[in-house]
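Every protein chain but one is kept in place in this view of the complex.
This part shows chain A:
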Amino acid sequence: MEIAGTLRTAREMGLVACTSCTRVWPAGTDRCGRCGHRLHTRAPLALQRVWAWWLVGVIAYVPANLYPMLSTRTLVASQEATIVGGAIEIARHGNWGIALVILTASVAIPLGKFLAIAMLALGVRHGSALSGSRRQQLYQVVEYIGRWSMIDVFVVAILASLVQLGAVASVSPGPASLFFALSVIFTMLSAQSFDSRLIWDAEREGRRA
């Protein structure tokens, strides 16, 4: 249901909105009187912060793939597996489904997140082929899916605590688990720093131009 023409933003009305509790205040108010949240018409340096977290997220993702995620020691052999190496190993045993899940969760989703955040941030500056509501949906998907990448770190923790059978078999976490966790956390912070109101500002200005 479109309410044409009359829809205005808090900024256009000379107000500042609280993103924490949705209350509006006269522009220039410092803190929300209802919830105590800091008020900003638009988060200051929002894009710089997005890019800073994004960059450390990408950087942490490199060693996450180079170092082993898990090292397994059994009676007959001992091996260390990286994320991709482990998935290939599982696929070789015929477990295609699991290999696909691992590759999706640890490779496709993180790379997709990096791409999506970069697209959203670039779209604010340079315009985007996608409509505002499409980009808003993309942002919500990134926010929702970001936490789920942590699943890999949890799997490593579970395996390492469970498979402690002395000489028979034991699993211990590799350094990649730390870098992977950091990469997930940094990417979540990057997505949280993004002020989605910027999507709609750019769209309005684009329409006027």
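Keep this in mind: a contact is a pair of C-beta atoms (placed from the backbone, for glycine too) under 8 Å apart; a residue touches a chain by one contact, two chains touch by 3 or more; residues count from 1.
Assume contacts and distances are computed from a predicted model.
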Name per UniProt, for the chain absent here [options: "Paraquat-inducible protein A", "Tryptophan synthase beta chain", "Branched-chain amino acid ABC transporter permease" or "Dipeptide transport system ATP-binding protein"]: "Paraquat-inducible protein A"
Interface with the undisplayed chain - residues on chain A: 1-3, 6-11, 13-15, 17-26, 34-37, 90, 93, 98, 101, 132-133, 136, 143, 146-148, 150-151, 153-166, 168-169, 172-175, 177-178, 181, 185, 188, 192, 196-197, 199-201
